[in-house]
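Mind having a look at this structure? Questions to follow.
One chain of protein is taken out of this complex; the other chains stay put.
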Amino acid sequence: MSTPQGQLWILVDYTACSGCRLCEIACSLKHEGVIWPSASRITVYEHYPGAPVPQYCVQCPDYPCVNACPTKALRVDQATGAVLVDPSLCTLCLKCVEACPGKIPKVVKGKKYVLICDLCMGDPVCAKECSRAGYNALKVIRKPANTGIKHYAKPGSTLAEELGRKYFT
Amino acid sequence: MVYLFGSWGRLLRVDLSTGRMSTEEIHPMTYRMYVGGRGLATYLLWRELGRKWRDVDPLGPENILTVLTGPLTGYYPGIKLVVSGKSPQSGGVVGSAVSSHVAYAIKAAGYDGIVVSGASRDPVYLYVKDDSVEVRDASKLWGLRGLELVRALRDDVGRDLPSLYIGPAGENLVRTAAVMARWFHAAGYGGYGAVMGSKRLKAIVVEGSGPLPPVANRDDFAKLRYEVIDKVAARTTFRRWGTTSGLWRVGYETSSEPIRNWQEEWHNREEFSHAPIERKHWVKNPWADWGCPLACMKVSRAVVDGVIYLTDGPDYEMGAYLGSNLGLFEVDKVIALSAIADDLGLCGIQVGNVVGFAVELFERGMLTEDDVGYTLRWGDFKSLKKLLEDIAYRRGFGAVLAEGVYRSAVEIAKRKRLPVEDVLKYAVQVKGIGVGAHGIRSRKDYPQPIAYAASVQGGDHTSVAGLPANSEESEVWSAFLDSAVICMFTSVEEDTVLKFLNAVTGWSVTKDELYGTIGPRILSLQRILLLLGGPDVRWDPRKHDDNPPRFYEPLPTGPYAGSLVPREEVSKNLVEYYRQLGWDDLGIPTEETLRKLGLYDAVDVVRALRRELGAS
Partner (left out) sequence: MLCVHFLGNLSSSIGSKLCFEVEKCVDLYSFIDDLLRSKGGALSVEEVLVTSLDGKPLDSRVSTCDVSDVVVLRLVRGG
């Protein structure tokens, strides 16, 4: 499977992440026009002090969520590789959440469709915000050809637990 | 129709005696007058307890615990909330600020704050999930220390949510107990951990799923937000070293670090500096709170006697008070004491202050092994650790020190049949509150000679008084930051912060209004409640608007040896500062000032206060 030219990926540096959630704030400001962390497409989990883990859609090469959607509300944006949600087709049946190995699509009170990172159509605001604040924990790169990226798709609490234990126990 | 931006105009109220829960609407005019946070807390306490203030036992069910955000909370980079109530330390109102994700969660749940009254019979915790609020059984959580508790709460609610909580110290009504957050964060000043404990309230867990309230001017807000982020992110050395760098600098450079209960304020111990601490102990840098572009925190790790200890930094205050102030310069052990204080839910500043006081009395032979049960020695990790635990659990002599430095001194004088002044002279406190780790003798640090003497929050180093009263040197500025509610470390020039406030709220607050009415209004009410005091403490301005006696002793060592605070300057500056705030020579707001500030209902109270003090 080849990765089309131009498709993106956000590479996270756990050691650089301060756990500040500016990515969540920027994401919700961009997508919802307000500061609304619950509706952010990126979420930071922190089970141990200083071991925060930002979690977001990793665009699995086989896109199990897209395949699981019974209403065709999800599709892959060929330009960026992001999963796009069609709000008019999504019925919040949660089949995509079940199919996602990280349970990443978000269901939020007040939104009538699931929320999935759209890579800001090619210019992710979370990464920009992170750099502006000087942390540089999120770096936009060309989508890796390596299928191992799928292994980042794990529940946020699992990631936070694994990372924290490595540091602190 | 009056619109409100930046706040919801709604508080969640929980009465733990009756289990009754309600929401209270706060009028937009009240926000305009008191802003939020510390200002709003003072207003609520004045309104609900003001008439019976002296009789209100801070640790009785009649006290009210407030947990409030402000209009800038969540919008301005760098988050805080303010815990308040009648303080079990000063008998007044202390706005105790803490960085906590709970601050944004409260707003995202649709409230500006939480007000807890009454007291539960059995241990409980409060679980706020948007508009559903539960008082949950906490009998299995009671007794847990911080680290265990955070995990147990996560298991109990089934996910990782921000919380405020108390450790054993708060449960045992220790007056130096803090309200804790996120492992190492504390609302320490004021002793509100004990207030939570008196209400049998172990924790407040908040899950807010909604957006923050709307802002008035979105374009200005967006622009100002990046202006502040850029400015704050440019504070390179602060980010890299955090306040840990103070351990070297405040000691070696500015001679204002507490050493052995403030007997000295200068040191040249290289190990007590950020560079070796970074190499040996920091396992995570940067570490930041919600929405913060500064990241002053660092996670440090030390292994002492086979036990892993984690804490922040140690940040300057913890390092100074649980290190140098106790004659302990071995950083791994300082980290351990800091972690132990966090885990027990003790305010590291207040407990380091009272323990330093006890060790000095021991050194002077005023306390002996018969009193304490064991030997106290500067820098002796084992006995210091034991004493922290004894205080948190009120065991043995720990029960005396659990009352905080002022009340301990009074009690020790009584037991030893000594004049109280002879013991109080070693207590480095102002109005029941141990002085933060920034001395005033060298004049090279930020606090002025009247910083603590004139503060409405006593020894609180985050709320210092200073001249001119219409500048950031004044306590008005701290009161404003605590009301807005934003972090002092991410604050910038007042002009930009006011623009930010106006963009979010749609107000048009000017510098004149801030220093002329808003600030003096909050401080005047805090001052009145502090002077009312009670039930067990009463402050006389002529006696207690003063520095601890130690600050009048010359510094014995360092480049500023011989330096002390001139008494005449203190009395002169006090009067001048009071005058600038519209207060009389004793620091009591004049009737004219109260009318100007719209505090008509305080006029008769102030008249009575003045009569009592024998002032005209």
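So that you can tell them apart, the chains are marked A and B in the order they are listed, and the count of residues begins at 1 in each.
By definition in this document, a contact is a pair of C-beta atoms (placed from the backbone, for glycine too) under 8 Å apart; a residue touches a chain by one contact, two chains touch by 3 or more.
Just so it is clear, the model here is predicted, and its values are computed rather than measured.
Novice: What are the shown chains in contact with the chain that isn't displayed?
Specialist: Per the contact definition above, the missing chain touches B.
Novice: Out of B:S7, B:T42, B:T176 or B:T254, point to the residue that touches the absent chain in the complete complex.
Specialist: Touches the omitted chain: B:T254.
Novice: Thinking of the whole complex, not just what is shown, which of B:T30, B:T496, B:T557 or B:S571 touches the missing chain?
Specialist: B:T496
Novice: In the whole complex, not just what's shown, which of B:W262, B:Y316, B:F357 or B:Y452 touches the removed chain?
Specialist: B:Y316
Novice: For the chain that got dropped from the picture, name the residues of subunit B it touches.
Specialist: Contacting residues on subunit B, toward the hidden partner: 235-238, 243, 246, 249, 253-254, 296, 315-317, 436, 438, 443-448, 461-462, 464, 466-468, 471-473, 477-478, 488-489, 492-496, 511.
Simple rule for what comes next: only the chains that are shown with their structure count from here on.
Novice: With centres defined as the mean C-alpha position, give me the subunit A-subunit B separation in Å.
Specialist: 38
Novice: Of all residues in subunit B, which touch subunit A in the complex?
Specialist: Residues in contact with subunit A: 74-75, 77, 101, 104, 108, 130, 154, 159-160, 182-184, 208-212, 214, 218, 222, 226, 229-230, 233, 239, 283-284, 286-293, 295, 298-299, 301, 308, 310, 312.
Novice: Residue numbers of subunit A touching subunit B in their complex, please.
Specialist: Contact set of subunit A toward subunit B: 15-16, 18-22, 25, 28-29, 32-39, 45-47, 49-51, 108-110, 132-135, 157, 160, 167-169.
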